[in-house]
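All protein chains but one are shown at their positions in the complex.
And then chain A:
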Amino acid sequence: MATQHSRAAARLMISPAVVVLLLWMIVPLALTLYFSTLRYNLLMPGANPFVGLENYRYFFTDPAFTTALVNTLLLVGGVLVITVGGGIALALLLDQEMFGQGIVRLLVIAPFFVMPTVSALVWKNMFMDPVNGLFGYIARAFGAQPFEWLTAAPLFSIILIVSWQWLPFATLILLTAIQSLSSEQLEAAEMDGAGFGSKFLWIILPHLARAITVVILIQTIFLLSIFAEILVTTGGGPGVASTNLTYLVYIQSLLQFDVGLGSAGGVVAIVLANIVAIFLMRMIGKNLDA
């Protein structure tokens, strides 16, 4: 139905968005790639000679890189297991008939709206602090030694904090998906004598497959870039015990002022994210046709 005239108008209307995003994508990306081949430290003014792939060699041979890579994967994997597992359980629960369902729903999704620095600091101080935190108090009440959450198990503690923030997201999306399941199908299965286990495995889980995939892929994009929660709780420590890739690049570029090395790390982070992104794009692309 579109005329020549409206096509031209459409192109004109799309172009501002395309142009700004193109600039936003290409300019910094090109600069990151360029800087990553220079010996460039803000503390050492002067020439920034081309050094080829030297920064990448430093970055990959730095023992902190391996730790950070493993931490990144543990952080993403740990949070995904907790939020998807917990999300399915919670979604099943919230789908049941109960009194005050709407209010419970509001309670459960609330953590998603708490800004990362607030949730990290509240958990760090008011719950995980061994002296003044609630967990410490509970431990002492049972005659146990308070657990030093952020020094003894820093990465695990951060996984817990981040899971609390993302559980609502998984729950909300999985609940939306469960509610679109037809009850006839379940009733038919029940008449055939199916228990909860087989109903869950053969009807509910397959129905949720698409929503679970969406949750995993979208969360992964955000979880690869966890930053604030680490900054305000452990600062990546002790040592590099809770440093992920994002935090490592931050240390190198903004704390050590090593533009070259930081850029090389940035490129590595981009490559890692792109591997994940390819899967996500394919998923959402399919939906566009549906």
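The rule is simple: a contact is a pair of C-beta atoms (placed from the backbone, for glycine too) under 8 Å apart; a residue touches a chain by one contact, two chains touch by 3 or more; residues count from 1.
Here, contacts and distances are computed from a predicted model.
> Choose one: "Na+/H+ antiporter subunit G", "proton-translocating NAD(P)(+) transhydrogenase", "ABC transmembrane type-1 domain-containing protein" or "Glutamyl-tRNA(Gln) amidotransferase subunit A". The correct choice is the protein name in UniProt for the chain not shown.
Not shown, but named in UniProt as "ABC transmembrane type-1 domain-containing protein".
> Touching the left-out chain: which of A:Leu181, A:Ala194 or A:Ala241?
With A:Leu181, A:Ala194 or A:Ala241 as choices, the missing chain is touched by A:Leu181.
> In the whole complex, not just what's shown, which of A:Val76, A:Leu94 or A:Val240 touches the removed chain?
A:Leu94
> If you put the missing chain back, which residues of chain A would it touch?
Counting over the whole complex, chain A touches the hidden chain at residues 1-2, 6-7, 9-11, 13-14, 16-18, 20-21, 24-25, 27-29, 31-32, 35, 90, 93-101, 103-119, 121-127, 132, 134, 137, 140-141, 164, 167-169, 172-173, 176-179, 181-183, 186-187, 210-211, 214, 218, 221, 224-225, 227-228, 231-233, 245-246, 249-250, 253-254, 259, 262-263, 265-267, 269-270, 272-274, 276-277, 280-281, 283-285, 287-288.
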